[in-house]
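Single-structure report; data block below.
This part shows chain A:
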Amino acid sequence: MADRRGALVSAASDARVLFGAAVLLALIVAAAAAPLLAPHDPLEQDLLASFLPPAFQAGADPVFPLGTDSLGRDLLSRLIYGARVALTVALVAASLAALLGTALGLIAGYFGGWVDAVISRLVDVWMAFPPVLLSIVLVAIIGAGLHSVIIAIVIIDWTRFCRVVRAEVLVQREQDYVASAVTIGLGRWRILWHEILPNLLPLLLVLITLEMGIAIIVEAILSFVGLSVSSDQATWGGLIQEGRLYIHQAWWIMVLPMACIIVSVLGLNALGDGLRRTLDPVMRR
Partner candidate 1 sequence: MTVAPTLAVASLRLDLGHTPILRGVDIDVMPGEVHGLVGESGAGKTMVGKAVLGIAPAGARIRSGSMTFLREDLIAMPERRRRDLLGRQIALIPQDPMTGLNPVLRIDRQMTDPLRLHLGLDRPAAAAKALDLLHQVRIREPERVLRQYPHELSGGMRQRVLIAMAFSCRPQLIVADEPTTALDVTVQRQILRLIKELQETAGTAILFITHDLGVVSKICDRVSVIHSGRILESAGVADLFDFPQHDYTRALMRATPRYDRPGDLLQPVPADLTARLIAEAEALDA
Partner candidate 2 sequence: MLEARNLRLALPDRSRKPLFGPAPMTEILRGIDLELAAGESLGVVGESGSGKTSLGRTLLRLYRPTGGSLRFEGRDIATLAEADLRPLRARMQMIFQDPMSSLNPRQRIAEIVTQPLWAFGRDVVADHVPALLERVGLTPALAARYPHELSGGQRQRVGIARAIALQPKLVVADEIVSGLDVSTQAQILSLLANLKRDLGLALVFISHDLSVVRVVCDRVMVLSRGEVMETGPCERLFSAPRHPYTRALLEAVPLPEVDPDWIHGGPIEQEDNRGIGMQIKGTVALVTGTSRGIGPEYVRELAKRGAAKVYAAARDTTQIADLAAEFAGTVEAVELDITDPVQVAAAAERCADVQLLINNAGINHNTGLIAPTSLDNARAEMETNYLGTLAMCRAFAPVLQANGGGAIVNMLSILARVCLPLMGSLSASKAAGLMMTQGVRAELAGQGTTVIAVMPGAVETDMTRDLPPPKMPPADVAVAALDAVEQGEEEVYPGDMATGMAQGLAGDPKAVEKELAGILPQ
């Protein structure tokens, strides 16, 4: 036990991990407690108070700390509710993509042969599509909405996991500990599950954190194009799209949600990077 705690302590003392964990925690709190945190209803319009600047600028109204948008909706509240959408997409889409991709990657890498050939070819076909265009087309077909966004991300991004996991399994499969597991009579599934998979966990953890960042971006792109959740619901991408129209008169409508995305992705990347360095027992040496 001492060792595992040691790993966590050393992970926690890594500045990147701390920063990333703080960002993730902030996202979770914002998403979970949105109704409590948000000063206004994100949909409440006040046309008299449209285009109010954030509190630190002249002409601001302290009721709207980060200003308002074109319809006079409170930006802070919209950003907080936007975090809800972003985090949901990030968590669900990344986990599902990881599940699908890892399963296929494990099977392809460990069993090889025609299974591997089929899966690898499937990945090749998938990789031949531009992900952004494909997700836009997919959502256009399935119809806008949170579910569609998640489905589109899973359908597109499982290959990221599949490729990396398959390559890593090929490496691990040749290690002598696998041969040793055969000599003590362990079955193939058991070796895959108990021997190889634990060695992939740090890698998977890193990939999932990175994928969460990607999912946030994809959701923003889809909202930006107007294909994500319904347009009256607050999303970061939707805000950016709206802000772009008023860029000359109210820069904050675009810049603030952009900052939210950038900080979230930076945090998740830092978390993944830090975990990679601290969690791997061999690298930790």
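As a convention for this text, a residue touches a chain if its C-beta (ideal position, glycine included) is under 8 Å from a C-beta of that chain, and two chains touch if they have at least 3 such contacts; residues count from 1.
As a selection rule, all candidates are chains of the complex that A comes from, given by their letters.
Everything quoted here is computed from the prediction, not taken from an experiment.
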item	value
Complex member touching chain A, one of 1 or 2	2
Candidate 2-facing residues of chain A, complex	1-3, 175-177, 179-186, 195, 198-199, 201, 281-282, 284-285
